[in-house]
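For this view, one protein chain was removed and the others were kept in their places.
Note that the chains take the letters A, B and C in the order they are written out, and that residue 1 is the start of every chain.
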């Protein structure tokens, strides 16, 4: 599916909004890939992101999956639109105990008002990638809500 | 539905595990209610929990909803069992911009292996409560995985 | 939550649309309760609704849960709006092998464009009710799409 941004400054707009998500900074997340309808967000394993067994908490994993999906959606909207998560569902497929997580958010159905995204999270350990989570996200675009 | 813990030390076990979730400490979350099959977790609004509009990030909201559901499930298992999130789905109903969030995790179907929970999150501002999120969670219990 | 229909003919409109859902007739479903933001749909166990173990197929159970949620949403919209399911999630809590199922769709968050509903399905066997499924539904309202 060929996706076309409607704002020439879409890259700046996405990057600026990502920096404004203080929660992403608090997790230590970084935006590592940006293309129309595609955003990757990464996270390194640190104790403060873990649950009681030392794995990434489902909340850490889901949070970067959600932001990756949201920014994949935002990349396609005109200036002057903001994007909020309406709902999402995540399946946690394998324990997330690798040194690094990459969440890959991809638009699967762009829309005027609703954009549906899939986000897959892989745990990376050297050459190995483990599929730790997959999720579906509904993003709602609101005009006049600067993002 | 009357739910009965199978471990006399269930309260200690849940509280100890909650303290061991470093991610909950990183968010600043606290466990404020504990009963068989019921756990509440609270979070105060701080800039580092927000998205770009200054609301609680969907990831913050979902993280406490998830932990509340997981500990509601754990409260019913015998000693020697650990609980992991298998999957969850959250609908974000209203912007979460109140000073405080309370996630109320409740077991709706206990099971030997799978426990299904509902978690509702309300934003609290003085006397007012706004329903900011509702979710369904599948928790899987693993024997021999100390929680 | 007090919900108020915006169309004086909301009851007729919902009933007429339900009759127009030929799939509901094919399942043998009937609409048994109608109030603002509330619709119940029932189904009696017949072999053609079952899966390989003789239980109601997850598809039968979900189908009435979905229609109940959709009509609960529709009951609140002005004339001239149609409602489509955008997404839903269902947890199947217990085997559905009772003589009769009741799906109770309830609006939990009405909206101009999106309405969020919960639908709970109980299996009824004489005096006994078993909670067989619970689900969350996002309904999208489209103006000019006659329902």
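The rule we apply is simple: a contact is a pair of C-beta atoms (placed from the backbone, for glycine too) under 8 Å apart; a residue touches a chain by one contact, two chains touch by 3 or more.
Everything quoted here is computed from the prediction, not taken from an experiment.
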Q: From the touch rule at the top of the page, work out which displayed chains the omitted chain touches.
A: A, B, C
(Q) Touching the hidden chain in the complete assembly: which of C:35, C:79, C:113 or C:145 does that? (A) C:145
Q) Given the contact definition stated above, which residue among C:4, C:52 or C:128 touches the chain not shown here? A) C:52
Q: Tell me where the left-out chain touches subunit C, residue by residue.
A: 17-18, 20-27, 47-53, 57-60, 62-64, 66-67, 70, 82, 84-92, 95, 145, 147
**Q.** Where the unshown chain meets subunit A, residue by residue
**A.** 89, 91, 93-94, 108-109, 116, 118, 131, 134-136, 138
Q: Determine and list the subunit B residues touching the chain excluded from the picture.
A: 86-87, 89, 113-114, 116, 136, 138, 140
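The rule is short, and it goes like this: only the chains that are shown with their structure count from here on.
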Q: Go ahead and note the Å separation of the Cα centroids belonging to subunit A and subunit B.
A: 22
Q) Using CA atom averages as chain centres, what separation in Å is found between subunit A and subunit C? A) 32
Q | Touching two or more other chains - residues of subunit B | A | 89, 91
